[in-house]
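Only a single protein chain was left out; the remaining protein chains are all shown in position.
Now for subunit A:
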Amino acid sequence: MTALTKAPSELAPAAAAPVSAALIGQPIPRLEDAAILTGQARYTDDLPIKPGTLHAAILRSPHAHAEILGIDVQAARAMKGVAAVVTGEDAKRFAAPFLVGVRAPMEHWCLAVDRVRYPGEPVAVVLADDRYLAEDALDRIEVRYRPLPVVMSIDQALSGDGEPLHPAVGSNIVNTRPFGYGDVNAAFEAAEHRISTTVQYPRNSCTPMECFVVMADYDQADGAYEVLSNFSGPFAIHPVMAKALKVPGSKLRLKLPPNSGGSFGNKQAVFPYIVIMGVCARVAGRPVKWVEDRLEHLMAATSATARRTDLEAAVSGDGRILGLRMEQTDDVGAYLRAPEPASLYRNHGNLTGAYRIPALDVVNRLAVTNKTPTGLNRGFGGGQLYFAIERLMHRIAVTLGLDPLDVIRRNLVPAAEMPYTTASGGILDSGDFLAAVEAATTDGGLDELKARRDKARAEGRLYGIGYAAIVEPSISNMGYITTVLTADERRKAGPKNGAQASATVSVDPTGGVTVTVASAPQGQGHRTVLSQVVAEVFGLRLGDIAVNTEFDTAKDAWSIAAGNYSSRFAGAVAGTAHIAATRLRDKLAKLAASQLNVTPEDIRFAGGRVFAAGNPDNSLSFSRVAAAGHWSPGTLADGTEAALRETAFWTPPPLKAPTEADIINSSACYGFVFDICAVEIDPVTAQVRIDKYVTMHDAGRILNPLMVEGQILGAFAHAVGTALYEEYAYGSDGRFLSGTFADYLVPTACEVPVPVMLHRESPSPFTPLGAKGVGEGNSMSTPVCIANAVADALGMDISTLPLTPARIAALIEKPEVARPASLDAAPPKAPAIAGGRGLQGEGTRTVPASPEQVWAILLDPKELAALLPGCDALDLAGPNAYRAEVVVGIGPVRARYLAEVELTDLDPPRALTLSGRGSSALGFGEGSGHVTLEATADGTRVVYRYDAAVGGKVAAVGGRMLDSATRMLIGQFFDRLIARAGGPAAVETSPSLLTRLLRLLGLRP
């Protein structure tokens, strides 16, 4: 029995009653860190692959919207190292379209079928021996597209103009749902004021540092898929994936790794790739691995919904809101992808925020646009909601000449009314909001900030103070999404509600304790907090508890609510682990009681001992009691159950399905956040500097203050990005423009100040430990709080984000001086390209030859081929029309374009138009240049104007360089023309620094 005597937690018996320090609530540094800090932690891409694994690279649409006329994969398939090329045809054979959350005829396949609807939509997958070879082969896939008109904004979708993305739906507003709670009309009739506002929330996302990873295998004999991926949940998506792969859930075994490089909700959106890679493994008959790169992530992974919100409030003379009319329209991207429309409904129970607003009318709409489908993103719908609500509060104060803080105070739900049921059904569970506000203003030093503001303004500086008060929902009700359905539709579909959390606590034959949870942690310290909770239950040390956060749908206890989202860990998962541990402890107490001859109620657990409360010397080691079920089940008293393993499922009691009247408590609990922000705006650079930020949180009982503050700091940093820097930008023609971290600007250590963090603890009556979520509050409160401060500083309305210097400058700067008239008298513009943003330019060069000689060169295909940069030969395709392969490098990428070149508007030897269009794996490009030739004393003066458009990968990563690259290419063209006509040799002697660098790296010839 050495296993028993050498058990790790065995301690020497103590004379006095053993004690264990309280662990729950303590600021215990993380147990996860040592492995990470020494490089030992294993993330998905670090885990071993099966022998014979193929590596996938994905060909993505360069167009925002286009019909697919044909895909030719022959050349790619023939390349060395390529095992297979998978397209929408394979998807049609082996998969089904994803389930959609509303009743509308929209088909979303994992790989595009017939049509692409957003830039970056997966079109084909190359499977090769390594990733480098797979990417090489992408270049050889030829896709013929017919571009279609694009829908690029909510307003455009609302206007009804434009091509329907899903023709069978017929409109780009794919769902409209009105809701009414209370007598709003009466409120408006009674109110002294009507105050309205309209705001637009941008597209952005939290961009975890680790991108998506999927390893998939298909077992032909069992017809079963096995996948390892850094998916984060919710596992309500598991049935969506299984149905898309046309297998029962039991045939889609999904495993999660021990470590994840962040999610913030975003890793939910790996699920379509799990399906793609499942199909790929099945087609190839071999395991496949795919690692998303950063361009793919920024362009096509996921995004927060953009939202337009129109609010109109009925307001009393002293600033109380008596009723609210709200219209929300979410831009969900090209497809309504599960779990959307969750962004729009996650906050349905708390649409009125932290305020007592008795009457509410809502119209919710879903708009589809030619952009990436949306999904979970920290704050999930809350940033959008509160940007509207809290801007409205500020506006009410400004309109009525009140202090914004007073308007907030007058509308807050009073503590005496807790738990408070909102008009739409949310049950705000606990808290004293007003007391929290007062504490924040005092402890946060609001008076000093006001003095700073007075002083700054006296000096003519732009200084402002903003506030935001919100409730932070946590532990989502699995039924809230069905609020999008009508009561009738819901009846047919069956009720949906609750949020099952699960945890398993077991003891091993050495008396060691292991905890497994279906929580998919992404860096929040679940191992540490679970160790605290379970060690405290058993009176053990932290190190005695092993927490396994890997996850396997084939072996672990889980349900659809499993996963890492909606701030459900502290309230639901840690609480469920507490329940499981307590049940196991109670069973152990029964076993110990019979051995110690006391009643189970007298048994205590502390210091690694199990003992009688009245006589601590009457004790056993914990490990001996815990191991007994393994080693000596035969000695258990009759009817006594061995205590080996306890699995608990727990669902929050208040989470019911939506009622007939669409009343829905969308989350189990609601924390409170109140923020104060002071900013100064530089009048020259238009930059916003956060002078001070105070954030007060009441997240119920705090399980570990270090983790809580870590969550607040992280959400705050994300929110600073949302407020000031981050936006997924698109051209009006649909080109995606934010494909690198040099374009999509994430705040660095220089931009994120440390806020003053304040806490109150009002335990939730609805969660096992009284804890609520805390990881998303600042993602909801901070963007609008900063916006309110900026509005206060400028004395202007702020209706959108991010508040970039360009946007602020447009508000504070006088209009730019008009362009001198002389410049507008330039030659007529070249014909504009439909949908082209226009890389436009003009120039003049003198060629040492007569116009006739120049004309002859331009009209000779061999000569023209030699002039075009990156072109070897032109094949005649018609009168003055050619086909060519052209290799063009822009920025860090080089592409082989299949191009069509044409000379038109021929007016020999005076004028012509040279136009071309081409496409490659890196995107498409098209342009035309109008050229006039004029005889001069030195030869021929060539005047040109051009208009070009570039889309796809080149535009996404090289956007900042396109203009200069275009000028460089045109320069090369004329250098060669001049050399050809007898001038000095083409100026190839002084390549740009970039060109030299790329040559060094072997990326340029």
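The working rule: contacts are C-beta pairs under 8 Å (C-beta built on N, C-alpha and C of every residue); 3 or more make two chains touch, one makes a residue touch a chain; residues count from 1.
Definition applied: contacts and distances are computed from a predicted model.
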| item | value |
| --- | --- |
| Candidate names "(2Fe-2S)-binding protein", "Sugar ABC transporter permease", "1-deoxy-D-xylulose-5-phosphate synthase" or "2-oxoacid:ferredoxin oxidoreductase subunit beta"; UniProt protein name, chain not shown | "(2Fe-2S)-binding protein" |
| Residue in contact with the excluded chain [from A:A416, A:A458, A:V684 or A:A749] | A:A749 |
| Sole residue of A:L758, A:L794 or A:L969 that reaches the chain not shown, by the stated touch rule | A:L758 |
| In subunit A, positions touching the absent partner | 27, 29-30, 32-34, 36-43, 45-46, 132, 206-211, 259-262, 264, 293-294, 443, 522-525, 690-693, 705-707, 709-710, 713-714, 716-718, 740-742, 746, 748-750, 752-759, 892, 957, 1001-1002 |
